[in-house]
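A single protein chain has been omitted from the complex, and every remaining protein chain is retained in its original position.
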Amino acid sequence: MLINHPLLGLRDAQEFVYKGDASLLQRPQCESDNALDAFTNYAYLRSNPAGLHQELWYHEQGDRSWLVVTRNTLTHEIVNVELASEVDA
Amino acid sequence: MDYSIFRVVKEALRNHKGWGPAWRNPQPKPSYDILIVGGGGHGLATAFYLASRYGLRNIGVLEKGWLGGGNVGRNTTIVRSNYMLPGNEPFYELSMKLWEGLEQELNYNAMVSQRGVLNLCHSDAQRDAFRRRGNAMLLQGADAELLNTDGVRELYPYLNFDDARFPILGGLLQRRGGTVRHDAVAWGYARAADRLGVDLIQNCEVLDFRIENGVVSGVETSRGFIGATKVGVAVAGSSSRLMSKVGIDLPIESHVLQAFVSEGLKPLIPGVITFGAGHFYISQSDKGGLVFGGDIDGYNSYASRGNLPVVEDVCEGAMGLMPMLGRARLLRSWGGIMDMSMDGSPFIDRTAIPGLFFNGGWCYGGFKATPASGLCFAHLLATGSSHEVAAQMRLDRFVRGAMIDEKGQGAQPNLH
Partner (left out) sequence: MSRRVSPGRIGKKPVNFSFDGRTFQGHAGDTLASALLANDQLLLGRSFKYHRPRGLITLGSEEPNALVTIGSGARQTPNTRATTQELYEGLSASSQNRYPSLKFDLLSVNDRLSRFLTAGFYYKTFMWPRSFWESVYEPLIRRAAGLGKLSEVEDADQYDKGFLHCDCLVIGGGIAGLEAALEAAHQGKAVILCDENPRLGGMELFDSAPIDSVEGLIKELQSLSNVRLMSRTTVQGAFDHGVYSALTQNTDHVAQPHKAAPRQTLWRIYSSEAVLASGAHERMIAFDNNDRPGVMLSSALRGYLNYYGVLAGDTCAVFGCHDDARKTVVDLHAAGAKVIWIDTRSAHEPVDGVQCFTDARVVNTRGRHRLKGIEIEQGGERFWLPCDALGVAGGWNPRVQLTCHQGGRPRWSNDVGGFISGTDLPPGMRVVGAAAGEYLQGNWSPVWDVSKRGSAFVDPQNDVTVKDIKLAHQEGFISVEHLKRYTTLGMATDQGKNANTLGIGVLSQHTGNAIESVGTTLFRPPYTPVAIGALAGRARGKAFKPTRLTPSHEFATRQGASFVTVGNWLRAAYFPQAGETHWRESVDREALAVRNAVGVCDVTTLGKIDVQGRDAAQFLNLVYANGFLKLPVGKTRYGLMLREDGIVFDDGTAARLSENHFVVTTTTANAVPVYRHMEFVHQCLAPNLDVHLISTTESWAQFAVAGPRSRELLQRIVDLELSNEAFGFMACAETRLLDGTPARLFRISFSGELAYELAVPARFGNSLMQTLLEVGADLGATPYGTEALGVLRIEKGHAAGNELDGRTTAVNLGLGQMVAQTKDSIGRVLANRDLLANSTLRLVGFRSDQQILTGSWLIPPGRSSEQDNTLGWVSSACYSPNLGCYIAIGFISDADQYLGAQLRAVSLLDKVDVGVSVVSPHFIDPEGERLRV
């Protein structure tokens, strides 16, 4: 697979490490009343779609940036790549 | 219509006219007491045990494609009960015992072959961890032996002992572990369930559940609505897709696992060997092909295929373990959809919707669990309570802090 890094262009996915669903960007507030439930859902429940999926990849063997990649889990087609630090969480 | 050598000979002499279909192909009834969604290994085993152990008869199995066409038809056939944690090991040991009596119970030769599963270790820390696990196995009634280098060399003299980057220090051996012919498991359970009156409905995809007054009343399928008092879902990698229809998010990610077989070779490897310095395992089928594989690709996928880096990784592991494999050829590759759970352990549980039960999260280790999964799921469906050995395999174990995490990697499926 190839990932179109926003700064570096097309890179082989082998240079990256995969973490999981980009919903991890929406970390709950620890002070809220239902923090335990919120964190449990955050850490453990996944939509796991068969189709477009926003996910986190880390360019470990490159520039060490975290990317949010929108990829179709049925066809592996990648439709969007952006820097995680620039995503409005 | 029992299977035996006598029948094989008799039929051969009369031109095989007497062999009939191994199972019926019935039209679905308007409703069943219990519907199993998923005609793979676990679903078929569940149906069989519901009928044979719990005496239930009004059972239907719904399979969207052909029986056994999913992961049960494309795994690497390994069976073992070498888990460590008390939430897992009694379950897998029960499964092992069921494997040991399976052919007689099903009257089908599943070729249960207990020629040993050897996990190699390459460092003191790894051996220490193996000792902890091996002792746990023994404490829980399974079998285990800790071998040193010489012990491994006696079993497998052609492993790389001299030029290895990570020399073999020994291994954890479970002699009762081994392989089973995967297709035979699906067909054996199917045939046996069918003989007990279970309806196996193929080419019937479940599209949605029908919930009336908050309770399951049946399923909408590609062949119409079928009613049921209880519905048990066993669809492995498709779990999230199906359960999301009723708004249930699961602690599961679907990942691709690739596996490989080589051209047929004269006998080389009697048992199963797993490499400890890289993710790689290998055995040899009765037809002579080496069956091997390694890690999942690592990204969510429903494509049932993976990419080249894993193939290369797996072969590097092969060469690291047995440098003579260089001239064997990788003949066939395939991929499946693994239901990777957040702690690497499965779920056999009721859901928040009464009447709807879930069996999944088997990661890449579901095949060895087939008999116990079927039995425990049947127990749950028949009695309403968890089987003793599956008591911890609950969906709510995360909120309680009762994770069953063999690898200690936490809530990241691709690390399990």
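By letter and in written order, the chains are A and B; residue numbering begins at 1 in each of them.
We adopt the following convention: a residue touches a chain if its C-beta (ideal position, glycine included) is under 8 Å from a C-beta of that chain, and two chains touch if they have at least 3 such contacts.
Keep in mind it's a predicted model, so treat the numbers as computed, not measured.
Although one chain is not drawn, the whole complex shows that of B:Ser123, B:Ser222 or B:Ser385 it is B:Ser123 that touches it. Only one of B:Cys315, B:Ile348 or B:Ala378 touches the absent chain when the whole complex is considered: B:Cys315. Take subunit B: the residues that touch the chain left off the picture are 3-5, 7-9, 12-13, 15-16, 19-23, 25, 65-69, 73, 86, 89-90, 103-104, 107-109, 111-115, 122-125, 128-136, 138-141, 144-146, 157-158, 160, 163-166, 181, 183-184, 187-188, 262-268, 277-278, 284-289, 303-305, 307-308, 311-312, 314-316, 318-320, 323-335, 399-403, 405, 407-411. Although one chain is not drawn, its touching partners on subunit A can still be listed: residues 1-2, 12, 17, 19, 24-25, 27-28, 30-31, 35-36, 39-40, 42-43, 56, 58, 60, 64-66, 75-78, 83-86.
Basically, only the chains that are shown with their structure count from here on.
Subunit A and subunit B have Cα centroids lying 29 Å from one another.
Per the touch definition, subunit B reaches subunit A in the complex via residues 240-241, 244, 249-254, 298-303, 307, 309, 342, 398-399, 411-414.
Subunit A meets subunit B in the complex at residues 1, 13-14, 18-21, 36-37, 40-41, 43-50, 53, 55, 71, 73-76.
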